[in-house]
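Our next item is chain A:
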Amino acid sequence: MLGRKKFILGLKEKLIEKLLFLCSFLSVLTTFGIIFILSAESIEFFKEVPVLSFLTDTQWTPLFVNKHFGILPLLCGTILTTFIAISVALPIGLISAVYLSEYASDKTRNIIKPLMEILAAVPTVVYGYFALLFITPLLKKIIPSISGFNALSSGLVMGIMIIPLVASLSEDALRSVPNGLREGAYALGSTRLQLSFKVIFPAALSGIIAALILAISRAIGETMIVAIAAGQQPRLTLNPLVPIETITAYIVQVSLGDTPHGTLEYRTIFACGMTLFLLTLCLNIISFKLKKKFQEIYE
Partner candidate 1 sequence: MNRKALNNFWDKLFKLLGITSISFGLLVLLALIIDVIIDGYPRITLNFFKSFPSRKPEMAGILSAWVGTIWIMVITALISIPIGIGAGIYLEEYAPKNKFTNFIEINIANLAGVPSVIYGLLGLGFFVRYMNLDRSVLAGGLTLALLVLPVIILSTREALRAIPSSIREASYALGATKWQTIRNQLLPAAIGNILTGIILAMSRAMGETAPLITVGALTYIAFLPQNPVIIKDSFPFMGISFQGLFDPFTVLPIQIYNWVSRPQKGFITDAAAGIMVLLILTLIMNSIAIFLRYQNQKRVRW
Partner candidate 2 sequence: MERHLDENLTELKTNLLNMGAMVQKCISDSIESLKTLDTSKAKEVIECDEKIDKCELKIDEQCLDLLVLKQPVAVDFRFVTMVMKITNDLERIADLAVDISERVLELSGKPHLKPLIDIPKLTVIAQKMLEDALTSFINQDAELAKEVILRDTEANHLRDLIQEELIKDFIVKDSNSVTRAIPLLLIARHLERICDHTTNIAEYIIYMVEAKIVKHRSSEL
């Protein structure tokens, strides 16, 4: 009787373990699903469009009569907005992080961090609205030549959106620097500012770089702000004042239209998706490795 009960108990344990394993295995399936779907459609795409022209053609006009399939203009748009976003988010995020970790009292930190989180939680479509209808008109007052859709305002807003990401990840890195280092530096007579920038900051550098890379990856993948406020004109330019189009915005543009399944236009979004996926994957892996390495140092 007892043996039977034990047998059932053991069986239940094994069953639960298997079930839980399947749950975590689903994440692997998701990744394979993404890779499989993206490559299946991309392979079809590259059967018609040579990889070389995809990478070197300077025009992206798949929806026009005269079709060109050069990813460069989209990539250029993506890089441009990302660059603007990072130029905003990096300094502000880093200074905030140093302030929060080295200067702010616990009380201030407890108030500011949740507010930062809310900043990060605002849906991106709201930021898109804000970029198009608040920032762009504002910019127009300063730079009259700016067009209604432009890389600048969407980049700026995107930067604001990723400030919390940069700030909180960098703060984590700064705070995981052991206290002994702080005490040591103080004992040698450093001021707090010297301590922050000459001791803590370098010690946390790889953690901060990991945060930065993750922020870049986030900016590259950001969709709705650029889809709303940056325009839909693929253009190989570094001028932030004219309409451009990013990879993500293009995917949204095509998805909204009635592009029939199986056409070349339909497949372009998967080729774009593949480009985007590989780009962010590389950045994420680098960031993950850097963070792991950083954590190993201080554990």
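Selection rule: all candidates are chains of the complex that A comes from, given by their letters.
By definition in this document, contacts are C-beta pairs under 8 Å (C-beta built on N, C-alpha and C of every residue); 3 or more make two chains touch, one makes a residue touch a chain; residues count from 1.
All of these numbers come straight from a predicted model, not from anything done at the bench.
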Of 1 or 2, the one touching chain A somewhere in this complex: 1
Residue ranges of chain A touching candidate 1 (in the complex, touch as defined): 9, 12-13, 16-17, 19-28, 30-31, 33-34, 37-38, 40-41, 91-93, 95-96, 98-100, 103-104, 112, 114-119, 121-130, 132-134, 160, 163-164, 167, 191-193, 196, 214, 217-218, 220-224, 227-228, 248, 251-252, 255-256, 261, 269-270, 273, 276-277, 280-281, 283-285, 287-288
